[in-house]
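What you see is part of a larger complex, with each chain still in position.
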Amino acid sequence: MQTTFLLIVEIIGTLAFAISGIRLAAVKNFDWFGAFIVGLVTAIGGGTLRDLMLGATPFWMLSSWYMTVTALALFIVIVLKRYLVRLNGTFFIFDTIGLGLFVVIGMSKTLEFGFSPWVGIIMGTITGAFGGVIRDILINEMPLVFRKDIYASACIVGGATYWLCAECGFSPEVQQSACAVVTIAIRFLAVRFNWALPSLNNWTDDKVN
Amino acid sequence: MQTTFLLIVEIIGTLAFAISGIRLAAVKNFDWFGAFIVGLVTAIGGGTLRDLMLGATPFWMLSSWYMTVTALALFIVIVLKRYLVRLNGTFFIFDTIGLGLFVVIGMSKTLEFGFSPWVGIIMGTITGAFGGVIRDILINEMPLVFRKDIYASACIVGGATYWLCAECGFSPEVQQSACAVVTIAIRFLAVRFNWALPSLNNWTDDKVN
């Protein structure tokens, strides 16, 4: 039952990530294959990077449904494109729920492999945020996550929550739920209240002086 | 005898891929070292990505002739640059033959490692097409393969042919020959008749509505 629930959340998250990538590829005039790849990379790129660094086989090579879900995402964008803009709010919710779960997956897989919790926080952040970084590299844009919004920061705080709950001796279920809830909550609040990290933008001025 | 034949085809394919990368680097005003790296990445980048995901040592670390062939490619471009444009047709033929072989190598290596055939199709496509993607990232261009031509699609259909022949119980030689021939044929026909995948280019208009 719980596994089924997690699987459904992971499918929804993968679908939302893939759709977000395909929509950006569409703006850039990519063909169907290119859009599929950009969607796929957005959905599985972070986890692939994590698995390569953990020394594990990339997770999507062991189950074909990540390909199926990405193909479904491409189909949805092609068929529904006229209506997608109205669904922006829905996508944002799915995307954020996916983000929370991806951080949990990245963190717990890293701990299973015997690494320190701080490595787990990094891997959780990579799982959640670096699919988008690779997507931005492929569409030749400066990675959005480095310049706007609280996105990766939500992953980091979520991962730290996981660690804290583990230190306090809470059960794995509590650790994982708290991690997901905190990540999702910070992301929602950041978008709602326009939170942003300070930038280093006065730099160029100073250089002139 | 057959091994020698395959080795010659691989050298020709590597040379053609490396020359194509070096020529693009030249347009971007790279120095010799940069051009060498871009040529090398074009030739071996796809196979390296494949080997990392398979958990294998990147193939070029086990034999020095990939470096030698890339150095030869740089030499050819520097010495013959005045005449290279006239040889475009020849390069296209070499490049396409190389593509067919690269797909076969990627597919069969993946099957040897015990992965499913659909993983093999992906790895064949990565071997054939993603050296060019990494090349385009290095020269700061939007990856060509995502926007133009039937290139990666030819790899996918070639890989699917391999799988189909295996399912039908044909011998490995038939599987591999059919894969290479189909990949090469689709690529030639696509360029000859200007085949292209549909793009998602009406997207931005719709967003305005």
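Letters A and B mark the chains as written, and numbering starts fresh at 1 in each.
In the analysis below, a contact is a pair of C-beta atoms (placed from the backbone, for glycine too) under 8 Å apart; a residue touches a chain by one contact, two chains touch by 3 or more.
It should be emphasised that the depicted structure is a prediction, and the values quoted were computed from it without experimental measurement.
Asker: Once every copy is counted, not just the 2 shown, what does the total come to?
Answerer: 3
Criterion: only the chains that are shown with their structure count from here on.
Asker: Please output the residues of chain B touching chain A within their complex, sorted ascending.
Answerer: Touching chain A: residues 52-53, 55, 115-116, 118-119, 122, 133, 137, 140-143, 145-148, 152-153, 196-204, 206-207, 209 of chain B.
Asker: Mind pulling up the chain A residues that touch chain B in the complex?
Answerer: 22-23, 25-35, 37-38, 48, 52, 55, 57-58, 61, 64, 67, 77-78, 81-82, 85, 137-140
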